[in-house]
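Structure below; questions to follow.
Of the protein chains in this complex, all but one are displayed in their positions.
Naming follows writing order (A, B and C), and every chain is counted from residue 1.
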């Protein structure tokens, strides 16, 4: 039982605070002989990096990752892989005004109550900065998942959903929202610019899809693939809900409408539909894995909000300066990374019990 | 890493198949000196038991639990508590017609592919029968959670939601759906009777709420209370989505609407609203914990569905005889139990690191 | 973290007290499709069973094991395997005289202090009866270890060691001490008979050897094969020391004497000696694995021993009736079983990370 370790066999242990000297993680359980260098990890971090458009926080972080162990002459050795990212842009801000105040929607109050102190500088351990390490670990996980492709994208910003008929995976890289619907991306740009200028914020829904997943990943009962995916996504900052396949929409369905019929085609089992999102009984079916999660609107807003301070006094708080008007944007690469980590973990778990793969 | 163990410190390991001789679980980590007998567990099992109304499967199970270890002279000893429930009504049915067919929406196909065989009798390990053990373990968890109350109820059946203004916790025990809205319960009875008679099925949404939870349960990053709750609920059979507090609705909210303001009242921190569902930064706030999950419509329906068999042939399948038209009904006590187990686990985890409680 | 679970991937969780209704364990992580029935387990239990000679406790236990789950049509399903052994001969004894006294050398005092109560009937959870479950789990582990042979035997009883030159593995089954030296066995019979009659007891050293172990089992640092073996053996009741290969004798050696030289023979790496006991850097070398452990003399003796009671009074205690004059005898099959469990666990662990096997 470790508080800061994710995964069962493919595991990473993360450490570090938003405004400490560095953050890092130790990835353990990685098979040996896998070619690995910083160049395999950095591109994924660059995708998550803040300040890539005006729609994310303007904090400038180089987020340069360095491998400190576990790789020898370009290949993994089977030893733990230590990754470190030095913090750069953490000194400028004065935190005196929030030092003793609990920001509503943040972890300030609960950390204070649980630990009796908190590193108030940029959220400390509760900062979304920690998700950079998930992305880094996910990059290593992807090396184990040769042949499996993972894509994350935003399907809803505020109350504005994409049009399914306009879905185009190619569009994802063409706009700052990882939006697969060109027109929606255009609408979102206008809306979010207004939100950003007003100092407000908005929520979002992200979908992550994995293709070419072998049929056997997962397990019954408490190591269900969907249970692990739910925990993985829910553990990302600001996430308030997770669903698999048709998710909450299945409540309103009858059994006939929800059935994914099966047919043999060229000697292979095929499914007519994918309401199940690629998982049955906790185990992957070979269909695309479909996971969706919601990211609440950023709690740091310009409008003054009523709160209390550490001395038991009523007060108000207002967040000025750089912030993310839609923190869901930066959650997209994080969701992809968590999907990769869960799949790599289950691949090793399957191999342990059943061999093969 | 154990496939069939739930929890970190308060842990239970379950075993058994739907049509084996018995099912059971081993609950470990329970503090000593807690008064415990079968009478503390049986009432919760009776709530989950099938065939209590015409709306659940007519399989008759006494579901009599027996404590085999860990209790001495009426109190827990700190040793593992072994619980066993003998199966009773498992012999009558002939499974020859589904023995080699993969029922769509069930775990038949994935178990077959992963393990190379499957116990086809009533679903074997994938049967919802396993959830009886979660309820039993949950009953023990509740003994650790003195003062905390947990209630589960159904908020939506099919496309019919309860009316929030008619919400009345007292109503829950008055209808077979654990429905807190008297009129909705009446509507559901009519609808579900028709669905049952037609051999169809329908999905549902269940909400579980815990009150009087201390402020400090949970942890940052990968042992977030919400992440563990998400995994717990998603691990229940047929669950396809989980949300905390306002959940997916937060996507459409702006930061101002989502803020739970804080104010001192009689020397205590209070919150104006509970959009967060009682968790901030992965740690409980002291507000009611609110978790919601969706249960898909039962896959076993009368209408013939296209599928394939273990020999690679196309075929169809149709489920006659007893089944649950809305399996969500029986998921209510299971959701409550998983909430109890997660809270007991986090109570021990908090005590380990920070003492107190 | 579970108090009553052994192993990482091949895991078993045991439960039950000496004088409860039954004892049992749940074995998880077992690959599917392995032929398994009670007949694979019972012979190993029969070896451990008390009352097989006058040199072990005369408590009569049928120790009939029953498989309750995880096996279907004669083969493992990949689901947890629940084993149960009903207690039989537990009612006769009156424990009133030791109920409130702490027997020196037993767990009475520490259990009382830790848990605030204790099941005094036959030692409760601290009874060596629990080791029957290790033997049962070990029988399943052996099924995973096809080709690996494991033998345990006693090399020292009291101060009387076997003569290495008389070592003969065939002799093990010919005497009640699992002694590989015929003459030593004969001496021991005489000596132990005297000890038994006088109500005294004596310690023993047991060696367990595994052959045909593949080269790659184990891992660096904290999952070293020898570290796991040390924990496994030390967790057996009454064990006070564990050594690998030449063990404590290496203290007096110089590097030259301790070197296991390597040479190619018919294209295979061979070793001139096996001082290392088959493990280097925490990983198996392919040589025989050699583990030795010491079992202290049974604490229950006829001679009155000074002690205190639960009320803080000085008193004395004396154990009449059936007991084991050399509890080391019955530890032999237990040591074998623990070796099997550790090897099966590491086989799955290796497969998870590196594939193959």
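The rule we apply is simple: contacts are C-beta pairs under 8 Å (C-beta built on N, C-alpha and C of every residue); 3 or more make two chains touch, one makes a residue touch a chain.
Owing to the predicted nature of the structure, the values given are computational and were not obtained by experimental measurement.
Chemist: Decide which residue listed in B:16, B:29 or B:50 touches the omitted chain of the complex.
Modeler: Answer from the full complex: B:29 touches the omitted chain.
Chemist: Of the residues C:72, C:102 or C:120, I need the one that contacts the missing chain.
Modeler: C:102
Chemist: Return the single residue from C:45, C:148 or C:205 that touches the missing chain.
Modeler: The missing chain is touched by C:205.
Chemist: Residue-wise, where is subunit A in contact with the chain that is not depicted?
Modeler: 1-5, 8-9, 11, 13-17, 20-24, 26, 28-29, 32-33, 68-70, 72-73, 75, 77-82, 114-119, 124-125
Chemist: Go through subunit C and note every residue touching the omitted chain.
Modeler: Residues touching the hidden chain, for subunit C, are 1-6, 8-9, 14, 102, 104-111, 113-115, 125-126, 130, 156-159, 195, 200-205, 215-216, 218-224, 226-235, 239-248, 250-264, 267, 269, 272, 275-277, 280-285, 294-301, 303, 305-308, 312-314, 328, 349-350, 353-354.
Chemist: Since one chain isn't shown, list which residues of subunit B touch it in the complete complex.
Modeler: Residues touching the hidden chain, for subunit B, are 1, 9, 29-32, 78-79, 220, 348-349, 351-355, 357.
As a working rule, only the chains that are shown with their structure count from here on.
Chemist: Considering only chains that satisfy the touch condition with subunit A, which of them also satisfy it with subunit B?
Modeler: A chain counts here if it touches both subunit A and subunit B, which gives C.
Chemist: Since subunit B and subunit C are copies that touch, just let me know if over half of their interface numbering is common to both, same, or not, different.
Modeler: Both copies touch with mostly the same residues.
Chemist: Taking each chain's centre as the mean position of its Cα atoms, how many Å separate subunit A from subunit B?
Modeler: Inter-chain centre distance comes to 26 Å.
Chemist: If you average the CA atoms of subunit A and of subunit C, how far apart do the two points sit, in angstrom?
Modeler: Result: the chain centres lie 46 Å from each other.
Chemist: How big is the gap, in whole Å, between where the Cα atoms of subunit B centre and where those of subunit C centre?
Modeler: 39
Chemist: Spell out, as numbers or ranges, the residues of subunit C touching 2 or more other chains.
Modeler: Residues 1, 9, 29, 32, 78-79 of subunit C each touch two or more of the other chains.
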